[in-house]
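Of the protein chains in this complex, all but one are displayed in their positions.
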Amino acid sequence: MVLSLRCFSTTAAAYKVGCAMVKPIHHKVKIKKKLLSPRFPELKLDPSDVKSPHFRPYLTGPDRVKDFYHNTLKQDLLLIGYRHDQIDVEGVKRRHWDMTSPYHLNRPLRKPRGQVVPSPTIEARNWKNIPQFETITLNCWVKEAKLYPQLAVAAALELQQITGCRPEPLYAKTNVPTWKVRPGMKMGAKITLAGKYASQFLSTLTEIVLPRIRDFKGVSNRAGDRYGNIAFGLQPEHIKLFPEIENNQDSWPHTFGMDVTLHTSAQTDAEARILLSGLGIPFTGSERVPKTLLKDVKEEAEKDEVPVKEQEAEVKSESQA
Amino acid sequence: MSSVSKGIWSNFARRSQSLALRNRNLQKALLSPTLPHGPVSLKKRSSKDKYQSPIGMDEIYPLAYQYLESQSEKTYKKIEEIEKQLEEVADSTTKSQLKDRKTQLEVDAEVNNPEIIYNSLFGTNSIDRTQPVYRHYLEKQWKDYGRMLIMQRLETLAVIPDTLATLDPQVDVRLKFPGNNIERWIEPGDILSSNATCRPPSLEVIEFKESKNDLYTVLIVDPDTPDVENDSFSTTLHWGLKNVALSNEDGVIDAKKLVGNPEYEFVSYLPPTPEKNTGNHRIAVWVFRQAEGKKVDEGAVERGSFDIRKFAEENELTAVGAHLWRSVWDRNTENVRKMYGLGRGRIFSRDRN
């Protein structure tokens, strides 16, 4: 008897298999079970629908930092970043195996030369990739919180007071017996600001806080993570200059310092600094730019190549202060 | 009070009247900044009295309306250009491309009109399906629910591949049985009593493309008829309709239409009467679109051992929609069998030797 024939008497036995089997599907329609369920009809709505519980109004007021960027900075940044005949600077990518061994087959690719993770390709400047200020991350790690856990709560409250957004707690991840740190201890708070909250924080920072720090020279020109995000620190006494804290000094007998990271869509730190200087962040110190970035113009054929010795080059940056 | 509409959306010289709201009070509410007659859509007196519109909406709404209306006017200009091109062009492929483009633009021109949004959100049963914009909204709703539901049921109940191999759904098929107290649209896969299914169902086929006079074939089959000799199952044809002309205005196949056009029915309706202990029988309704201008010339087809795949292939039928319900033996089955003169049904029992 043909096994594929469905039997009237012994249907179940004929179809029993000895291993787990994924049933085949005979059509191409994507089925979202959530939409078929009769439960929670509101949750099926699109978040942009006012009846959805996920609805949040956005762009409810003018944002002067954003307007300034679009009306003034963007065109200037395109002009500053433009280089004629610019070419993409290839990043260091993962390498293929040379296939000398049969075990190379289906192996994950080799690490990039000299680093663990691949670096992105730097694209030539055009009208679509002009650097843009995106988000701010405030990271407040309180060392003393390992002895006094309530300080982590106070730090979170400080972040909320300054930014008007809800912070999320930070927990210790490592076990260091000498420091008395164990995984799971609440050690502070962090917050990521975007949109109007980021603009608000940035203007408070550049117009009220930074100008009143006595010994502040500017953010170091060496700061940055290579891919367009610039970070610097604020000391506990600098936090006291935020108007939300300053006007309520009795409630803040001691404040906590924090790390501020300014995230931009710039492809390199040097571009990010140009953008941030336009938004009112002063920079100080000498700047170094990777040599590969300086030679990103199409070479003429007859020009003889000068061998590049050093990896980075000092760039004279205009003094600001 | 003056209307917020100053342009194309209040001009019905070239637009269909069905693009407007039928209820005058509702229309007035959507065409004025505030609600002149209060919240008409609220039914309870107390909630009507309590209701307040959101603050500031009366100032912004006219601006938003006029902005979208001006966008729509631009789209109508484009449509006019395409109409001019259509008159000049003779090539058939270009012509069909232009027609598609025109339909798309007709949707774009009206898709943001508040009256149309209201109609398609809250008045789905009575909207004019000849208008592309309404068909657009109907299709969206169908894709978000009806299409997924029928495909899920067809798959889980293994109607595909037990009857036809697969289905690429293009039309929404709705089904209901006349009489008694269950005159409602049947959800695909419901188990219905033999009493409910004893008379032929009425179907509604909703096309989402423009359809003037397409011909359809409808087959209702039961793939679970026991075939004891071969120790297997066979398919029975319960109802066969051919050359049914349907369009966007009228997609209904009901008793009235069948009485008027007796040539549609080539196999009369046989109600599903499952024999005892044969389990649930899946009764699959298949809707086929016939090839353009091609008629099906089938005489009387044998009901038992019906091969639906062969039938579809021989007559060049494309399956475009499906529906299904399930029937099971119940205490009324014998009555239905008697009504149709089918004789007493067999009773199966487990053979224990």
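Note that the chains take the letters A and B in the order they are written out, and that residue 1 is the start of every chain.
Definition applied: contacts are C-beta pairs under 8 Å (C-beta built on N, C-alpha and C of every residue); 3 or more make two chains touch, one makes a residue touch a chain.
By definition in this document, contacts and distances are computed from a predicted model.
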item	value
Identity of the absent chain, which is to be given by its UniProt protein name, from "Large ribosomal subunit protein mL40", "Exosome complex component RRP45", "Glycine cleavage system H protein" or "RNA polymerase II transcription factor B subunit 3"	"Large ribosomal subunit protein mL40"
Chain not shown, its touching partners among those shown	A, B
Selected from A:Lys51, A:Arg113 or A:Lys180 as touching the chain missing from the view	A:Lys51
Absent-chain contact - pick from B:Gln85, B:Asn112 or B:Asn261	B:Asn112
From A:Ser119, A:Thr135, A:Gln160 or A:Thr192, residue that would touch the chain that is not displayed	A:Gln160
Listed residues B:Ile60, B:Ala165, B:Val301 or B:Met339, member touching the removed chain	B:Ile60
Contact set of subunit B toward the excluded chain (per top definition)	26, 29-30, 35, 39-42, 51, 53-54, 57, 60-61, 63-65, 67-68, 71, 112, 114, 117-118, 121-122
Residues from subunit A at the interface with the omitted partner, ascending	48-51, 53, 59, 62, 64-65, 67-68, 70, 73-76, 78-85, 126-128, 130, 150, 153-154, 156-157, 160, 166-167, 203, 206-207, 270-271, 273-274, 277-280, 282-283, 287, 289, 293-294, 296-297, 315-321
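Here, only the chains that are shown with their structure count from here on.
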item	value
Subunit A - residues contacting subunit B, complex	5-9, 25-32, 35-36
Interfacial residue positions of subunit B with respect to subunit A in the complex	144-145, 147-149, 151-152, 154-155, 160-162, 165-169, 226-228, 230-233
